[in-house]
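Report on the structure given below.
Removed: one protein chain of the complex. Kept in place: all other protein chains.
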């Protein structure tokens, strides 16, 4: 792609989106928490020391999506119109949790970062709640899966 | 481990740390951004559209560490005494960036979550700055590497 | 009302408002701080230990309205176009303070939560400033009084 | 009590607590959400349009406690060592929800405001989740119930 | 100008902008950090104790612009579409740093406060990074330089 936003001195800046169209845009992102089957069993049973991990991580992810522009320095503040965070326990493999977030806006730029931030903070929260029983758990494969809207239109990851 | 914090109804709560000792504690976490060699070359040259990615991601990671307790619902607010975020470009493989954070506190609980949050937000920021040239980049292997201090003392990941 | 937003698994989510119309919307909320007449007298005279309670609580309420979506997990971020917070001392009864907030937006959803958050934080701030002289004070009757705009149009509380 | 903190000009200020002792302190606060029995039934069944209201409100309350000093202008930032938020549905009366928060710190001042902020934001969140079915619900009787620690020691509300 | 927003009781409020037009608006602000030539030399060489001061201050300024409405009580939250922060070292005089911010929005009110907040926090950050070598440095001449858009149109400072 042409990199129209590069400044002469290479310095960081929040790029100008004022000429872009206000359109409906969506993004879906995923991440995987890799722990052990004994732990995902506790997760489902609500038997973890700090309590109900999935509900807590879902709320954390939704709230984080709304604060993306506070965390990621060059992101624009966007009026999010929908955020969901979901978990598939023992997916894609036993002992793993697949985290999926979907975000929607009607705005001048896309919400990939908001979807990624939601899965990221949901993953951090799950780790926080299982680390007493599995400090070695890993958050992995954090990526954008699908987006719609904007100048470049629909995009789906092909692996 | 004994799960002394489980509540009878399994509900989420910020566990009581008031009886734990105030001691020096450190944590180190890592993550890997997986992109392409053409992109890591642009990263090093400062030729990315939004500007200087490494400096921006470093600051984002440091600032995020300080806000961990705002993002992760059951984390305690802690007086961080040191935060560093570093990048090894084309490590562990060409076309990848190894992100490492170190956090230190003198407090009643550990800073693993702060170190993980720093690498997480640094990774999100790098992705934000390269997504115009590689939307398919992945953040992976986000994990705690080492910790010291506290009741359980030193711990090092063995893979 | 039909509950079109229920998800199959009952999990929490920020509901999709992208199909709703952008219209002018207002909300008014109230709460009552119940203390003693000796305290409302000090409030009016500016004789409380931490200083000017009404001005401080007004600013706190206005600022909190802008942060509603950070506090209430499933609220959408909205571009507020007006916020006022007012106090009627010794109303509705002597020794009480009636707190009223009005919020206006032009957006896809209403601002009842923003008006309620403003009165709530204004009330907390008043309590903070009188608690040295009346720890037993109570914040009560926090409620939405009136709203306009949106699909359901005008609504006024009838008690 | 003697009001040692009043400034000559009556202006607001964050009072000096540097000479106060660092001690263990706790506070418990309560509030009541007054709605209808049909609504508390939906609350328990998880049948509300935005999803799982109790888990969401609990997390919101815990997170808000940590941000008390950002919301209430003259509150000191405190290192909270424990926060819990609990709900008793159909208490104290059918169709009501009793919200209770407990906060603990080891610090130079008390955590009454943190406990009150937790119940306040938990109550706002419950209202947000039921307002599609009961816009007229009221949050009431928000008050400190009990505190320990500090110069004035233990205090229990007597009604 | 006519002061149409004054309330009868003179109390603070976030004024109603709902009747104003949504138009493109820009603002440029400046400030000067006054230190010594030995320090600006270290700044350019990246030899300051806390590290790369210009990149850090640039990011701090951009991030602060997005939080203007959280800091300045009566500012409206605005969807910023562009933020830049730039530095001219040894300008306007040797041993000084000229800080310039530009902000753009498409909204109902102007972004002068956002531009001023960006230069202000960029200046604070530069001071933080040089204060180990020049505690006596001063931030001065913080002012709006130029604005466009809105009811009053273009404005340029004339000194």
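By written order: A, B, C, D and E. Residues from 1 in each chain.
As a working rule, a residue touches a chain if its C-beta (ideal position, glycine included) is under 8 Å from a C-beta of that chain, and two chains touch if they have at least 3 such contacts.
In this text, all values refer to a predicted model and were calculated from it rather than measured experimentally.
Although one chain is omitted from the display, it touches the following shown chains in the full assembly: B, C, D, E. Of the candidate positions B:6, B:43 or B:59, contact with the hidden chain is made by B:59.
Interface note: of D:13, D:135 or D:157, the residue touching the hidden chain in the full complex is D:13. By the touch rule set out above, chain B reaches the unshown chain at residues 24, 55, 58-59, 62-63, 66-67, 77, 79-86, 104-106. Taking the whole complex into account, chain D touches the unshown chain at residues 11-18, 69-70, 73-74, 76-79, 107-108. Within the entire complex, the positions of chain C that touch the omitted partner chain are 52, 55-56, 59-60, 63.
Here is the rule we use: only the chains that are shown with their structure count from here on.
Contact with both chain C and chain E is made by A.
Traced through touching neighbours, the fewest hops from chain B to chain E number 1.
Ranking every chain by how far its Cα centroid lies from the centroid of chain D, the top place goes to E. Taking each chain's centre as the mean of its C-alpha atoms, the one that lies farthest from the centre of chain B is C. Two chain pairs, A-D and C-D, are weighed by contacting C-beta pairs, with C-D ahead. Rounded to a whole number, the gap between the C-alpha centres of chain A and chain C is 31 angstrom. Computed centre separation for the pair chain D/chain E is 37 angstrom, with centres defined by C-alpha atoms. Annotation for chain A: residues 11-13, 15, 52, 55-56, 59-60, 63, 67, 73-74, 77, 79 touch two or more other chains. Chain contacts here follow an irregular pattern that is not a line, a ring, a star or a complete set.
Chains that are in contact with each other form these pairs: A-B, A-C, A-D, A-E, B-D, B-E, C-D, C-E.
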